[in-house]
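Let me begin by handing over the structure; questions about it come next.
Certain chains of the assembly are absent from this excerpt, and the rest are unmoved.
Chain lettering (A and B) follows the sequence in which the chains are written, and residue indices restart at 1 in each chain.
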Amino acid sequence: MTDIQTRSDVTVELVKHSATDSDVATAARVSTIGGSHENTVDLARDKGLINYLMRDRHGSPFEHTSFTFYVEAPLFVAREHMRHRAGHSFNEESGRYKELAPVFYVPAPERNLIQVGKPGAYRFEPGNPVLGLLTRSTMDDAYRAAYDYYQDLLASGVAREVARMVLPVGIFTSYYVTTNARSLMHFLGLRTISQAAAFPSFPQREIEMVAEKMEDHLAEQMPLTYAAFNRNKRVAP
Amino acid sequence: MTDIQTRSDVTVELVKHSATDSDVATAARVSTIGGSHENTVDLARDKGLINYLMRDRHGSPFEHTSFTFYVEAPLFVAREHMRHRAGHSFNEESGRYKELAPVFYVPAPERNLIQVGKPGAYRFEPGNPVLGLLTRSTMDDAYRAAYDYYQDLLASGVAREVARMVLPVGIFTSYYVTTNARSLMHFLGLRTISQAAAFPSFPQREIEMVAEKMEDHLAEQMPLTYAAFNRNKRVAP
């Protein structure tokens, strides 16, 4: 039996970025001033302008920014992430071109496992600790079995793209995603839960873990934009 | 043990469409004539116009058309399909909102299983019949085991969105996809293999099976557009 590895976290690295609050303000000011501008930072004026843009839903100035992230997450998270189309570019590890490594996701003890309520209004609750142990143990068995079948198929000479059909969506994948601040805020609005939000969201916890890490990078690189996003109830412009 | 079902085919149904060659010609003629037009069909003139649009890469007139398909395909096919962003809208069966049915994909006997060559220039070959039997039998076992683990997790009270992590990418999913003729041709150019194509494509066979069925519908609903696509080497405008 191959050894498998399990993880309960996700990786999000900011590979590169070209994204400042000043980029937003500069692009917006072409509307009212025209002409070429020095990229001067005037925090006081930029703050008011950025808040106004967010409040009145002038979204395009936020697009003149770029973030490239490297992500490691289970495949079912990648699937949800790649539903985002506008302002999102992806390149992902391929089960056709390489043999996938035996790294799988299992929920951490603090991850709620029980779903309560009716469709459209679910909430999640912990379940008892024994359920958590049982779940992780069952998933471990399931992953191990699946990966062994995968290895058997590869060993018999079957192409990677066929053998991978037996691999579960809990396996880890890796991808690059490039997006801009507007599309990133749209993603955050849908994929995080926040008391500050005007509209309720019900993301699966695992994509929210990816979103939270991206949110930290937005907050760090574009503090005025991030503050305006929260102040205006986390509705992307 | 739950009974599982295996399939080696995919389903593509044309649910509805608003797509004719005449739609393309009418939209294109606004450039040169202006004004409102009767949607008159003049096959001879439309044929020349549509071929000219395709040849000189005037893509936008082909966008005033709409096809909605219902698809049943394995999840690894849905993943590839949903990488297409421009002019593509998707809604898919959700492993969060429903229990997934035990229907899984296995390659048909005629599906090539062996990959030969080096990265960037692979070709596929049949393999011997015993390999085919062995592959289908192994996949059957793998699917059965995975679905049993899934059932165990559900039975223990774990939420569907957690339990599904052990399900393999060979499980069937279903989705609606709405697209226009331009985006559909772009999809076909990348996801089918054809001697008529100016650019080589290397789609996995299973998404090509979906693409071929969509191609039949394009050919039937928009024969002039389809002929021009092939005549111009299957490069979407």
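The rule is simple: a residue touches a chain if its C-beta (ideal position, glycine included) is under 8 Å from a C-beta of that chain, and two chains touch if they have at least 3 such contacts.
The model shown is predicted, which means the values in this text are computed figures rather than measured ones.
A single sequence accounts for all chains of the complex, and while 2 copies are shown, the assembly in the file contains 4.
The definition used in the following text is that only the chains that are shown with their structure count from here on.
Chain A and chain B have CA centres that are 26 Å apart. Contact residues of chain B toward chain A in the complex are 74-76, 79, 82-83, 85-86, 88, 90, 95-97, 105, 107, 111, 113-115, 119, 124, 127, 131, 134-135, 138-139, 141-143, 145-146, 149-150, 152-153, 156-162, 164-170, 204.
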